[in-house]
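Here the structure is laid out as structure tokens; the discussion comes afterwards.
A single protein chain has been omitted; all remaining protein chains appear in their positions.
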Amino acid sequence: MPVLTSTRIDVTALLGSVQSPARGGIASFVGVVRDHHGGRAVARLAYSAYAPMVEAECARIIFEAQRRWPVAVALRHRIGCLEVGDVAIVVAVGAAHRDAAFEACRFVVDEVKLRAPIWKQESYVDGGVGWVEPAAVEPRIPAESAR
Amino acid sequence: MPVLTSTRIDVTALLGSVQSPARGGIASFVGVVRDHHGGRAVARLAYSAYAPMVEAECARIIFEAQRRWPVAVALRHRIGCLEVGDVAIVVAVGAAHRDAAFEACRFVVDEVKLRAPIWKQESYVDGGVGWVEPAAVEPRIPAESAR
Amino acid sequence: MTAAAPATVAVHVLLFASYAERLGFESLELRLPASETVAGVVERIRALPGGNGLPIQPLCAVNLTHVPLEYPVTAGDEIAILPPLAGG
Partner (left out) sequence: MTAAAPATVAVHVLLFASYAERLGFESLELRLPASETVAGVVERIRALPGGNGLPIQPLCAVNLTHVPLEYPVTAGDEIAILPPLAGG
């Protein structure tokens, strides 16, 4: 399944997809569109992406997580127009033990935010629009990059 | 809402209950009955509890979490007979930022396992039954305990 | 004046799960000398038939709160002797 989707994310289905009779712990993170950002009231927002790279980079992130922890990972990120309260990202991780589930879930969320080429344009209640530019953090560039 | 329930836990409803327009991050943990324990195939299990103390202790755990992090917390633990694959525990934590959501969720799960008086009797596929006794860890006893 | 008879207090003792199975009951009223501790309650329960299967230092709670074994008991206390916890 691709990471990016332009339709509503089914959280319950993703949680179910990482569960199995041997995996008793499911840690998850759901990110929802907030009503405020930087002191301004947000009406709605639009996510855009460099889609092929998002898929490639997220596949690498999941691969890295699975080299560190014995886990199943499901990851979805919505693009297009979202309203306040809509689900923007879901990461679900199933493992036999909760330590691995929590740690891998946190890892995947952090890495997606740091590395996936996705952008967010907010529309404010007062009428303006703005690109969200988090304090530009350099994504870690793997030593064995590209080729 | 009481923590203990003898009916199916509605994970989606709990996730929704900790979300608000100001809380954009929801971390959760879902614990599911596994098919093996200590090398034996588990058919089903029964959770029992010292119910009034579970409610009191879990209220204290949530209070402690909310003194440390600005979070909303929902917690349910099922009791009675469960089959493999049934949801036994759900902890959902909503916060404005994911750090607080993850940390508080982990804290609540860990403390419930350490402090809530709940017991588990497994029925094995080969016919036996057994009380699950995790390597008995002393729960931390708060200095200002009881009265 | 004669010396006062030693004061006693009544407490409720609760057993759960494997401990209730070993002793064959889930609750018991117990009369104790005043100024007894939780450890003294455990000692009395361990002296009952089946009680030697309990650890000398089990996990205990008084009035719904975890307490150390040196915790003093008072009249009307609900004292719970708890097998290893296995929730979650």
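Per-chain residue numbering starts at 1, and chain names A, B and C are given in the order in which the chains are listed.
Keep in mind that, in the parts below, a residue touches a chain if its C-beta (ideal position, glycine included) is under 8 Å from a C-beta of that chain, and two chains touch if they have at least 3 such contacts.
Small disclaimer: the values here were computed from a predicted structure and weren't measured.
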Visible chains in contact with the missing one: A
Chain A residues touching the omitted chain (full complex): 31, 47-50, 52-54, 56-57, 77, 88-89, 109, 112-121, 131-136, 138-139, 141-142, 145-147
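Just so we're on the same page, only the chains that are shown with their structure count from here on.
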Far-end chain from chain C, centres as C-alpha averages: A
Centre-of-Cα separation between chain B and chain A, whole angstrom: 25
Residues of chain B touching at least two other chains: 31, 109
